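Worksheet: the structure to be examined is printed underneath.
A single protein chain has been removed from this complex, and every other one stays in its place.
Chains: A, B, C and D, in written order; residue numbering restarts at 1 for each.
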Amino acid sequence: MSFDVALLFIQQGVASGLVTGSVYALLAVAIVIIYRTTDVANFAGGEFYMAAAYLAFFMIAMMALPFWLAVIATIVVMCIGAGLFQRIVLAQVALARGVAINLVIATLGLSYLVKGIVRSTGFGDTPRTFPSVVPDGSFTIGDASVSYLDVTILGAAVLVMALFFWVFNFTKTGRAMRAVGMNRRAAQLVGINLGRVEMMVWCFASAISGIAAILIAPKLLMTAEMGSVVTMAFAAAIVGGFTSLPGAVIGGFIIGITENMVGLFVSSRAINVAPFVIIMLVLIFKPQGLFGGALKVRKV
Amino acid sequence: MAAMLSLSNVLMRFGGIVAINDFSMEVEAGSIHALIGPNGAGKSTVFNCISRIYQPATGKIVVRGQDVTALPPHAMAGLGVARTFQNLELFNELSVIENVMLGAYAHEETGFWQRLKPRSPATRAKAEAILEQTGLQDFRDVKANSLDFGRQKLLELARALAGSPKLMLLDEPAAGLRSREIERLDQILTDLNQRHGITILLVEHVMQLVMSISNRITVLNFGEKIAEGTPGEVKTHPRVIEAYLGAEAASHG
Amino acid sequence: QAPAAEPGLTATTIKIGMFGPLSGPSMAYGFDVVNAARMYFDKINREGGIHGRRIEVVVEDDRCTANDVVAAVKKLVEQDQVFMLNGGSCSAPVVAARDYVVRSGVPWVMLNASGDGALYPPQPNIFGALSISQRAVGGSTIEFATRQLSAKRIGYINHDDAYGAWNLEAARFQAAQNGAELIVESINPAIADVTAPVLKLRAANVDAIIIATYARPAQLILKKAQELNVNKPIVIAVNAIANLRQLVENVGSREAFRNVYIQELLAAAPGSEKLAWVYDLYKQSYPELAAKPDHPQVYMPYGIPPAMVIVRALQAAGPQPTRAKVIAAIEQLNFDSGVMAGPISFSPTDRAGQKASIYFRFDGQAMTPVPGVFASRWTYQGQ
Amino acid sequence: MADLLELKHVSAGYGRIEALSGISLTVPEGGIVALLGANGAGKSTTLNVISGLVPATSGEVRFKGRAISGERSDRIVASGISQVPEGREVFRDMSVQENLAIGAQLRNDRAGISADIEVMTGYFPILATRFKQMAGTLSGGEQQMLLIARALMARPSLLLLDEPSLGLAPLLVKQIFDIVVTLHREQKLTLLIVEQNAAVALAVSQYAYILENGEIVAEGPSADLANDDAIRRAYLGA
Partner (left out) sequence: MLVALGLIALIAGAIGLTSFATGYVIYIVNLVMVAIVLALGLHIVIGECGQFSLAHAAFYGIGIYTAGLVTNLLGAPFWLSLLAGGLVAGLIGFFIGFLSLRMRDIYLALSTFAFGEAMQWLFLNWTPVTGGPNGLNIKPATLFGFQFLTDRAAFPLVLSVTLVILALVAVLHVSTLGRSLRAVRESEIAAASVGINVTRMKLTAFTLSAFVAGLAGGLYTTFSTFIHPDSLGFQTTIIILTTVVVGGMGSLIGAVGGAMVFGLLSELLRQVPSYQEMIYGGILILFMMYAPRGMFSFVGRR
């Protein structure tokens, strides 16, 4: 391979990897927020994203709603749906003395349910898209070609992530969310409305998934199986440390870029296994992920 | 008399905080030795260093003549060291009797195949006896985490006893007990010490207990030893009064 | 076998066991294919059946997983006692039922599974590739690229699964024969970012790119090729892109279709006059399904030829059919279905029914047929 | 003095276990009431019923004349009841500062909150030196102080203390009870104290209840109880 080609590969690989990575990062943020506050690894994260895409599709392409109206409606509906799931299902699991794994299996159940519902509408089979936020076309940076859509995705993703980072770390609501994640009893004793905070967390997370879906469906296309990218989001979250929001974001970029580098310099066959190899390597050397903090001995 | 336990020049840091600083002490075999000091002085940290949960930066820890500074935590039970925890570390979902039986783990047969044998009757009998001794026999099959706080503390003591220890490290065993139970605990500990010859290192804030049963007391403040001696000596030591007991408590006595 | 009573046969009925993915992620590959075959059987029944016997079908869901395919087959054979089998839409899992079917001796005509793993080496009672075999797909695309597009260096993107392994084998064979060089990029069907394979093919300066993947990755690749300014001809092999308007919409611009060819297995473009009867029959038979969006599913017509094979073989086997007679009859078949691009034929040594495909040029709006037939020359040589 | 808190025939339990069987008690406004009893008597359960963490199966809890049983715990906190729980329930991965701030979760007066944090570090100077340390790594006593301070940050009118002296050095026990008495005097804080150390509890309180197996077996002015022989033997040691 000549130097020029290698240089081109690196540039294009990084550029495309950043964009795909931002998709992973957004979904990873949604996963991490839920995990940190409710201890649940949300297996339905992918289906939130899928459901949001179909909702938006339905409103834009079938009902011909104006784009922005559809976007807002999608986010609102997602938020309410996830909130209700928390309130009706997860709250009851907790009430019945379920532990974290029970909640996880409940989200798994939800994911089957949502997939089944989407498939039964008949829309699930053919890959679909809906008009993207931005016009077609691309430009080049160095040797890399980047589409307007890509730039928008990256920009919007970073914006959304920054916003949620701020909410989570620097607002009262965010503090309440973190408190619930640490000690539910104590949170109740300082006057936090547990139910509301948990509902809000699910609502936030699914809103993020909704935003991701609207940004990305035009790029990755929709099928009933599109939620499987959440695997990559999990990978991103793990690499980043699973409890760290910035970690999830950086993890997303790492996974996105590595996929491309492996595809370009090793083999296209290896693209899909690359994230898992990264996970294993990262965890072997840093058992808490890159930003998960030091391995702590519990004080007794 | 030989030293059951000796620490020399132990130093333990957490980030910037020096939790124990150049600390040395000796616990005589067969004695009840108390380690007291204000909250945050580093008492539990000393325990954690001895039971190998923390690795001190410098210093040496010797148990019954053997340097244990490089041993893993699980090796300590085999050396006859058992402990309880300040904030409870029970096997929550297991029954009371299972908790106690696990305490005897280090003395059961080892080896993969032997351990596959169904529960050994000897261990069970021993556990039953200890439940009797600690008054927990009625709770034998209850899950540990549904006991009230006081009984959970007692269960920890029972579990430690099951290990037939030579040295017991007790981190605040009386916390949460009321006076009558403290008296009972006093009796149990004295009995263990005198009849079974178990050496006890005790961290405790309940002075009523400490002063009545200890042979010797070491006082820690900000990770450093400020006094050591018999209860009588320590009680009147000005630095101890100032940092720990307070004038009133000392005068009551 | 006792000559007296063949299972699944009465004086008035003949029982056929059908199976395919009726649920779950692979549903798109077979749900309506099963429906199509079923409606064809119904049509035959309405027209009087076969030698006075009505065709009775028992349908099982095989979920396109190996264990479920085997469970479905065993249930049909042992519990429902069907006369013969008609099923299978997914290539890798159907292979799992091969040994059992061979041992039990039940004739099996696959639905649209390419099923190469069960067809090669040929087994006495298994017939398939009624849409096409993957070997035939791979060989044909290379033939098209070398003969029609005069390509010497060919970029070949396929899946890393059973599908891909089979079509690649024949593609390699044909490329060697035609003196072309093959640059292969095998991708996972679930891939999200196709930058690497496309960019590598651009850098390798290939003369043409063949995409032998499912619809979603194919569309991602087309889109990426446009973004990365790849202006070489692109051939899309069989992949269920029936709705060409959706294809253009998904790719995002007509620009991307400057130089695109589409392989087709059906006798004519979907929606054309020639196939109208199939779609009409579907609407008639399943009004509720037809009202759903995206129905019939893309592969629906592929269910007709297997049903035709069964009907013709039963007719040929005479009023007292046995499994052996039916197998012999299938071996002799050679007919034009009117649905697929080429004739359907078997022989004592060849169990793959349909091998031809035709090509269209598609400019984002209109389809222009490319004259000629481009056949794979790969044949089974033993293992 | 009006009754600030009133429990009428309250029962509660965990699954099949009945922990409280129809207890009644009152806490007058501005008073200090002690609740004594053996381990497992149901003292913590009582406080948790008041705080809304454990639902009452029957009976009624009234606060400021209003029935609060069945209300959500955050509403109860908002109405002016704070609890210092047993078991060191701090927010382990938050700093001391954040733990204090979150105590004022239901308040919106920024200035008042930071002033109160000052006040708390005045009461408990050690917390000031640990301001940025994660609460989970504090020593047991430090955590106990943090918990009291955190509860006070809500500016409650009724403070429930569950074994405040547990695990504290003698000097600190004295300090904490001094602070409690000071708060009671200066801020007119009403207190319900659960305490193993009956001597201390009876010394600071005006009225006391004694709980056994989920039932109130004795009650009376603290001074009287302290002089009652049976009580002395059972709770005060020789």
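Just so it is clear, a residue touches a chain if its C-beta (ideal position, glycine included) is under 8 Å from a C-beta of that chain, and two chains touch if they have at least 3 such contacts.
Model, not experiment: these values are computed from the prediction.
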Omitted chain - touching chains that are shown: A, B, C
Of A:Pro66, A:Gly116 or A:Gly137, the residue in touch with the unshown chain: A:Gly116
Residue in contact with the excluded chain [from A:Val99, A:Ile141, A:Leu163 or A:Val266]: A:Val99
Missing-chain contacts mapped onto chain B: 51-53, 72-78, 82-83, 85, 89-94, 98, 101-106, 108-109, 112, 114-120, 123, 159, 162-163
Chain C residues touching the omitted chain (full complex): 22-24, 60-61, 63, 65-68, 70-72, 74-75, 77-79, 92-93, 95-96, 98-100, 103, 117, 160-166
Contacts of chain A with the absent chain, listed as residue ranges: 35, 41, 89, 92-93, 96-99, 101-103, 105-106, 108-117, 119-120, 231, 234-235, 238, 242, 269, 272-273, 275-277, 279-280, 283-284, 287-289, 292, 295, 298, 300
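The rule is short, and it goes like this: only the chains that are shown with their structure count from here on.
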Chain pair showing more contacts of the two, A-B and A-C: A-C
Most centrally placed chain - per-chain CA mean versus overall CA mean: A
Approximate Å spacing (C-alpha centroids) for the pair chain A, chain C: 36
Chain B and chain C: spacing of chain centres that average the CA atoms, whole Å: 74
Residues of chain B engaged with two or more neighbouring chains: 44, 86-87
Multi-partner residues of chain C (at least 2 other chains): none
Interchain contacts (touch definition) - all pairs: A-B, A-C, A-D, B-D
Sites on chain A touched by chain D in the complex: 172, 175-176, 178-179, 182-183, 185-195, 299
In the complex with chain A, residue positions of chain B that touch it: 44, 48, 53-54, 85-87, 89
In the complex, chain A residues that touch chain B: 297, 299-300
